[in-house]
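With one protein chain removed, the remaining protein chains of the complex are shown where they sit.
Chain IDs A and B follow the sequence of writing; residue 1 opens each chain.
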Amino acid sequence: MTIQSKMIEARPAPNSTIGAVAWLRTNLFSGPVNTAFTLLGLYLLYVLLTPTIQWAFINADWVGTSRDDCSREGACWVFVNARLGQFIYGLYPGSEIWRVNLTFATFAGLIAWLAIPRLPYKRWVALATLVGFPVFAYFLLYGGHFGLPVVQTHRWGGLMLTLVLAIVGMVGALPIGIMLALGRRSEMPIVKSFCVVFIEFWRGVPLITVLFMASVMLPLFMPTGISVDRLIRAFIGITLFQSAYMAEVIRGGLQAIPRGQEEAAAALGMGYWKRMGLIVLPQALKMMIPGIVNTFISLFKDTTLVMIIGLFDLLGIVQAALSDSRWLGFALEGYVFAAFVFWIFCFSMSRYSQYLERKLHTGHRR
Amino acid sequence: MLSKKNKLVLLASAGALVLGATTVAQASTLDDTRNRGAVQCGVSDGLPGFSAPDDQGEWQGLDVDVCRAVAAAVFGDAEAVRYISLNAVERFTALQSGEVDVLSRNTTWTTVRDTTLGLNFTGVTFYDGQGFLVSQDLGVSSAEELDGAAICTQSGTTTELNLADYFRANGMEFDPIVFDTSEQTVGGFEAGRCDVLTSDTSQLAALRIQLADPDSAIILPEVISKEPLGPVVRQGDDLWFNIVKWSLFAMVNAEEFGITSENVDEMLDSGSPDVARLLGQDGNYGEAMGLNADWAYNIIKQVGNYGESFERNVGMGSPLQIERGINALWTEGGIQYAPPIR
Partner (left out) sequence: MSVRPQARPVGQKPPFWRDRAKRALMFQIMLIAAVAAFLLYIVGNTQANLAARGITTGFGFLSNTAGFGIVQSLIDYSSQSTYGRTFVVGLLNTLLVSALGVLAATIIGFTVGIARLSPNWLIARLANGYIEIFRNIPLLLQIFFWYYAVLRAMPSARDSLSLGEVVFLNVRGLYLPEPLFESGFGLIPLAFGVAVMASIALVVWNKRRHEVTGKRLPAGWISLGLILGLPLLVLVATGVPVTWDVPELRGFNFRGGITVIPEFLALWLALSIYTASFIAEIVRSGIQAISHGQTEAAQALSLPRNLVLRLVVVPQAMRVIIPPLTSQYLNLIKNSSLATAIGYPDLVSVFAGTTLNQTGQAIEVIAMTMAVYLTISLLVSMFMNWFNARVALVER
């Protein structure tokens, strides 16, 4: 009989529970069913990815100027390359493109400031983004002041127009959405029912009929002699449509703020607007940011619908380029390019919103 | 209260933004146009020869030349046009609602459009008829062999209606495949979605050259309808109606008198009374339309006469290679005829 006088060194875990093999075992081959699924998944990946990679990269043509440079059987990225300027800036005159670049660089800067948690003065930057930037962008993009030549809106197009539509829709919808959400929670029956009807109306109809209405009927609603630019009409349609969705997101955020907050503010003698503006909305808006980003993503995707009313957003201009008789037969390349651009924007925004959600939702996770 | 003030500022700035991009003006289209500094012209969404943007994004075509002629008459500057591209579905509402001053978009003159839609056709720029484009290897030589075919056509056009009539009258069946734009229609035809593409014969010529291999398709001999195409204006503004109407007539008359964009300056002192009246040397025929005496001179100088425009855009000098045919002047066996300037 031996008595162990000292602690036995911990032995390493058996090989079957650590390392790559164990990981494979637990995650991929833990049983016959699982193994079958894994093999099925691998087969699926093989079937889908090999031809895609071959087409998009290995057999693709990248450089050149005309369709004759596309001799291999893969993708002809030359087409996208040749049209890239149009895809991004539409028919915006070449010498004025710096204005578009400057506008979006400014916007990217503002958004980056807002998105990075460490930077200070968030409130002022947000105000600048919501109020100052649209005015700045209008003067820069449209021109007509400060010696900048006017660029008519029918020359706007491509990715630039997509971004302009989405941003204007968003900035316009936010204040209307806040008003509607507050109205929907109001105790005044007429205000409340007006807001409910307004919200449910716009949420109940497809965006395409809203755009049809904005493009076809809005001019009939105006007094004789007033004509509104068709881009402005699209803005109006998109903003009204978006504000209803925004109102619902904001209502969700408002509901998340405990009633005690508002009651405590009321106990301190604050009036309605002070209670909302200083106590409830600042707390609620923070909770709503993921929801707002999500509606922005759907708005961003929905802007493609403007091509049906004859505006050339990114998808519209790609579609138009496909019928150029010098570049027939490259539809797939055009669609893949447009899909890729949209995907990059939407995916990064959705990642950001998920990150925020995780940051805001602490606790109850396992 | 702070937030109320904010709301007011917001409203005011929103209002200012909208107003900044709108044009407020009086009831007359001519005044509106003058204030704006440009004619708003509704054109197609890209139909080579009639209205399509070239590589530089500049609009070209027979229909576009009508817009330019009106601008030349009103402003003395053929470039003072703002083009608004419209698909077949939106074109009439755009005109009715005042989004465009004149619609010059290969539009067929029909009773309904002239009456219940509240529009006025100002003349005919192109006498057309509906035809069929079929793939060469279908082995079809007449429209009467098309029973059971799938036929691509553009939504909201007279072709869509003529097509149904023609097949019913001949006791044949067909599947209508309807697209929103002419580009999509060609795309559908090319992808084999349909056997036949139907449209006005002039458009078929234009669409055919858009095919990857134009020789693979033929245009059948049958013409199943009358399609007089021309510019359209709203009802209720006779002055503007006259301006558009006579801008077109000036181009046709110029061809008849042999005035071209090149020789118009020499023609100023040609001595022919017809030419003198047209070019404003004898009397001021523009005055009653609110225009200058040299309105027609400007049109011819900057846009050219009807024949020049035809040759440049759709005729033998263009990729479309359409014969003058019935679109020749009445003096040359066609039916293009303009009333005299008097």
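We take it that a residue touches a chain if its C-beta (ideal position, glycine included) is under 8 Å from a C-beta of that chain, and two chains touch if they have at least 3 such contacts.
Note that the structure is a prediction, hence the values are computed from the model and not measured.
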| item | value |
| --- | --- |
| Displayed chains contacted by the hidden chain, counting the whole assembly | A, B |
| Touch criterion as defined above, residue of B:G236, B:G258 or B:G325 at the omitted chain | B:G236 |
| Listed residues A:A112, A:V150 or A:V205, member touching the removed chain | A:V205 |
| Chain A residues touching the omitted chain (full complex) | 27-28, 30, 34, 37-38, 41-42, 44-45, 187-191, 194, 200-201, 203-209, 212-213, 216-217, 220-224, 263, 266-269, 297, 301-302, 304-305, 307-308, 315, 319, 331-332, 335, 338-339, 342-343, 346-347, 350, 366 |
| Touch residues of chain B, complete complex, unshown partner | 88-89, 92-93, 96-97, 112-113, 115-118, 138, 146-150, 155-156, 160-161, 163-165, 168, 174-180, 184, 188, 191-193, 195, 234-236 |
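Here is the rule we use: only the chains that are shown with their structure count from here on.
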| item | value |
| --- | --- |
| Cα-centroid distance, chain A relative to chain B, in whole angstrom | 39 |
| Footprint of chain B on chain A - complex, ascending | 91, 131, 134-135, 138, 142, 152-155, 172, 175, 215-220, 224-230, 232, 271, 273-274, 276-277, 308-310, 319-320, 322-323, 325, 328-329 |
| In the complex, chain B residues that touch chain A | 1-4, 7, 10, 13-14, 17-18, 20-27, 32, 40, 45-46, 53, 57, 82-87, 90, 93-94, 96-99, 180, 183, 186-187, 190, 209-212 |
